[in-house]
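Here the complex is missing one protein chain, while the rest keep their positions.
A, B, C, D and E label the chains in the order they appear, each numbered from 1.
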Amino acid sequence: MSRIDGRTADQLRPVTIERGWSKHAEGSVLISFGDTKVLCTASVTDTVPRWRRGSGEGWVTGEYAMLPRATNTRGDRESVRGKIGGRTHEISRLIGRSLRAVTDLKALGENTVVLDCDVLQADGGTRTAAVTGAYVALADAIAWAQDKKLVKSKSQPLTGTVAAVSVGIVAGVPMLDLAYEEDVRAETDMNVVCTGDGRFVEVQGTAEGEPFAREELNALLDLAVAGCAQLDGAQRLALGTT
Amino acid sequence: MSRIDGRTADQLRPVTIERGWSKHAEGSVLISFGDTKVLCTASVTDTVPRWRRGSGEGWVTGEYAMLPRATNTRGDRESVRGKIGGRTHEISRLIGRSLRAVTDLKALGENTVVLDCDVLQADGGTRTAAVTGAYVALADAIAWAQDKKLVKSKSQPLTGTVAAVSVGIVAGVPMLDLAYEEDVRAETDMNVVCTGDGRFVEVQGTAEGEPFAREELNALLDLAVAGCAQLDGAQRLALGTT
Amino acid sequence: MSRIDGRTADQLRPVTIERGWSKHAEGSVLISFGDTKVLCTASVTDTVPRWRRGSGEGWVTGEYAMLPRATNTRGDRESVRGKIGGRTHEISRLIGRSLRAVTDLKALGENTVVLDCDVLQADGGTRTAAVTGAYVALADAIAWAQDKKLVKSKSQPLTGTVAAVSVGIVAGVPMLDLAYEEDVRAETDMNVVCTGDGRFVEVQGTAEGEPFAREELNALLDLAVAGCAQLDGAQRLALGTT
Amino acid sequence: MSRIDGRTADQLRPVTIERGWSKHAEGSVLISFGDTKVLCTASVTDTVPRWRRGSGEGWVTGEYAMLPRATNTRGDRESVRGKIGGRTHEISRLIGRSLRAVTDLKALGENTVVLDCDVLQADGGTRTAAVTGAYVALADAIAWAQDKKLVKSKSQPLTGTVAAVSVGIVAGVPMLDLAYEEDVRAETDMNVVCTGDGRFVEVQGTAEGEPFAREELNALLDLAVAGCAQLDGAQRLALGTT
Amino acid sequence: MSRIDGRTADQLRPVTIERGWSKHAEGSVLISFGDTKVLCTASVTDTVPRWRRGSGEGWVTGEYAMLPRATNTRGDRESVRGKIGGRTHEISRLIGRSLRAVTDLKALGENTVVLDCDVLQADGGTRTAAVTGAYVALADAIAWAQDKKLVKSKSQPLTGTVAAVSVGIVAGVPMLDLAYEEDVRAETDMNVVCTGDGRFVEVQGTAEGEPFAREELNALLDLAVAGCAQLDGAQRLALGTT
Partner (left out) sequence: MSRIDGRTADQLRPVTIERGWSKHAEGSVLISFGDTKVLCTASVTDTVPRWRRGSGEGWVTGEYAMLPRATNTRGDRESVRGKIGGRTHEISRLIGRSLRAVTDLKALGENTVVLDCDVLQADGGTRTAAVTGAYVALADAIAWAQDKKLVKSKSQPLTGTVAAVSVGIVAGVPMLDLAYEEDVRAETDMNVVCTGDGRFVEVQGTAEGEPFAREELNALLDLAVAGCAQLDGAQRLALGTT
């Protein structure tokens, strides 16, 4: 059975990672998963939030947003509505947690890196593209901070790599990296964040219709682990670290 | 190895479910998981949100909140801060999704049930207690609505039962139903929502420290499925449906 | 003439005061005036608001709120609406003023006590139950702070006791401690806060329909003073200070 | 004993009421109680809030605010802070209730009158000046609405007159119409709203320091009733209704 | 061709400037341009915003607002809506910039002057009246601050004078100082802020209908420069500096 765009069930959409997109940011990446395009910028400051001061440890956090017309119909700006929606909050927190999972905050020292992930165009998988791209921007920003002697520790702040992918069951078939049209029709939807060595940072599975069985969960996890491994390769290629 | 409160790794804390706690609500439950106490009320109205009008289908949604001194140190009220935090949003959405997973919205007809889950005292596992208690309040509210002829369908709006439990890896050991002290020290933290027939509605696992391996994930899921089965029993006992 | 629940005009509803309801708070009380139930917790911190620092004096303040389904029909959460309503503000301020009237802030030292009064179930008189219960929680919290040596003064921070009750004119008859059904029909509604020695801290009377005459005001004050004296007895009994 | 401005204890400050201050409003008054100056405008619309539609009854409401430099030191604008403070809320509600107490909403028909009371300069007693001035603006606005045939009822919407004054105990002496310097030093502070026939619409007394005794309350009420009677005279003079 | 109020095209409305309107503010002016009345108060504090501390320089800023019934139909309060509209923001910024253009912030020293411009009655030209009146209030406030030795510099903080006027093209004719009725019908609307020596601080021209040609722009600028010169005279007269 072939998918709406001709892919096989275990196939990623074309992935591109363009480093150095922004002239201002300490790290920046324009990542695309098919028609989903996310601009990820990493901003370094040599301070930490008040509650961490004096701890000797740094902080890494994420903020996710969508441009109003990133989607098929225009959405109101959250700045105009005056508050941030639940979905935005959830994804921002996911990005921050995912990156902290591979960061040694002690080695980072009292520096903060903010990863802004702004969706310029959406076609499903925006949060997984955001995590995957933000990792590359973070790597560049940390290298910059080491070069500027803001990070002084001898041990590497980055303790691993991290990437994310969506999986789901569409018309009974487990599939990798859902496009928007597939996502809408999925009975089960799962986002998985993995490290480069194949372990899990986040597993978030939701039954949109029917509850899902243990075997289905296992099949989805298999797909996700394989997908993350491919994304890990794309990240290494972009960073030139293979 | 024994736990801080003497439980075994696969043991729930004492669970109590007190129905009919409120004189006003159509369904209400005071549920406790050990020292965690959540008041769950179900409010029925014979309308639906604007975007569902005329669809013939109903809606079920959740709102989660904590009293300011439910926790060890007092937290500011979200009403005073003027906005709802990311964690509150996430859990409110989780409660709504979990209950909708076992509700036939067509059979519910154009009625709305709001599940308010207010944490009166917190000691870990507030969101899982909320889902578990809210299910019982929902069952009472739907029975009330059937009795009042607001729900007219012959088919049952509730298509199954649902309960939730937390699991985690503490000092390398997978454990069921973490108390706050354990939760703080957990390397991996997972919330699992299951139906009474042992399938999954939500699986949300997060590495707080080290990423977790596939075998660890499997061990946690085994614990969670067994825990949910016990909670399903407690729910049936409370509802007198066994 | 007998009242809807069979009471005489000068009779309080059954009052219960349950101390130590919360395991976390420094003082906590679940108080009921008939079906009205308010959870009052006292939180002590060894700091004061910025504008009092260095003054050597402490601060006592109150925050009042209702659970959304404390009432007969569900109300929207103030946290969701993003702002606190006028009624909530008024009652929070009333609670704080009432308790400060019997507190020697100098003897309290630079400590703050926040009294959170959350209405779990409402049936009229929620603000007066809140003041009455909050006093008991405050007494427990101050005793705790003295025990922990946070309060070091030799003179007692509590200079008296305080309780509150509602009175009103229903169908032309002055009545004590109105239940919701009575409150709705009252022509005049008054909340009175008294000290244990029979003096006034607050008198707030409002004509809901016809303006009220001086004699009616006097009759209401007589009822209120007698009612507060009974509540003072209930507080002493709960605290074991008779 | 003479007061800071040479008044006797039972003497009002000079009161001026200037009608027709605004060219746009249906009723408008610049009222002064000594150095306290409040601009009261009444705005009529031939609709009612959604919850009153179809009832055949009208609505009267108040909004109170202070210019930022009405006071001795500049206060931040509530519009800039993004929310209205508790004190503003309380006074706005007081103004609305006071005027509704002398308005037959049925005779008003489905019209709304909003009374905006903006304090241009503050020197104590701003809320009582606001109520007293707003009554005159309301009378003018209702006459306008009758003239324009918006109000069609044969019975008068205004069923009486209403005025307000502050009283308090300063250095042990009950005094009428406190100026700011007196208000700050008052042990007890009371605002009283009376109808022209000497009955009460609102009585709000607060012990700022020591609780107050029944005799003190009586002495304050005596002063307030006499003060309101004088204000009633000033209103009639301004309206030419004597 | 004569205007709605009989003026010639190049004629200002009657201008009045009443100094010392407020007993509290360090400088205060009630200015009128015809029926437009704006209360301008200047508040001096001996601190500066955080981002200027230690710079040795002061700050001058403006805040503009309208009373809700300053206009023909009542507008909602921005404090009630919880946010400030774009127009209010724009005008507040314009006032601040205009006054800073004639202030030597170094000579002012680390003091702040806030100019509050509250429109009591509106009939077109509120922002230009605000700038013109605020200058006079600022001059008084700086003189006060020099007298109190808050400003210690020997050089004058005020380096010039500033006034503002509106011009526009109505029915094809360039006109000075538009009243509301003219403003509504204007094809082009321009606000011009000039110094006393005839140079420009701000030029803000907007085509409301047809775009405007260079010659029209020139004609409008000629009118505005002449109008500002007259306002400069009125300011000097009010300040007694001629």
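By our rule, contacts are C-beta pairs under 8 Å (C-beta built on N, C-alpha and C of every residue); 3 or more make two chains touch, one makes a residue touch a chain.
Since this is a predicted model, take the numbers as computed values, not measurements.
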Which displayed chains make contact with the chain that has been left out?
A, E
Where the complex has a chain not shown, which of E:L30, E:M66, E:A137 or E:V201 is the residue touching it?
E:V201
Of A:E63, A:D104 or A:E210, which residue touches the hidden chain?
A:E63
Could you list which residues of subunit A touch the chain missing from the display?
22-25, 28, 35, 39, 41, 43, 45, 63, 65, 67-74, 77-80, 82-84, 88, 114, 116, 118, 120-123
Tell me which stretches of subunit E touch the chain missing from the display.
83-86, 89-90, 92-93, 97, 101, 160, 190, 194-195, 197-207, 210-214, 217, 221, 225
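Just so it is clear, only the chains that are shown with their structure count from here on.
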Touching both subunit C and subunit E, which chains are there?
D
Check B-C, C-D or A-B against D-E and flag the pair whose interface repeats it, over half of the contact pairs matching by residue number.
B-C
Quick check: how many Å separate the C-alpha centres of subunit A and subunit C?
50
By residue number and range, which residues of subunit C touch two or more other chains?
82-84
Name the graph shape formed by the protein chains and their touching pairs; answer line, ring, star, complete or other.
line
Output every touching chain pair, sorted by label.
A-B, B-C, C-D, D-E
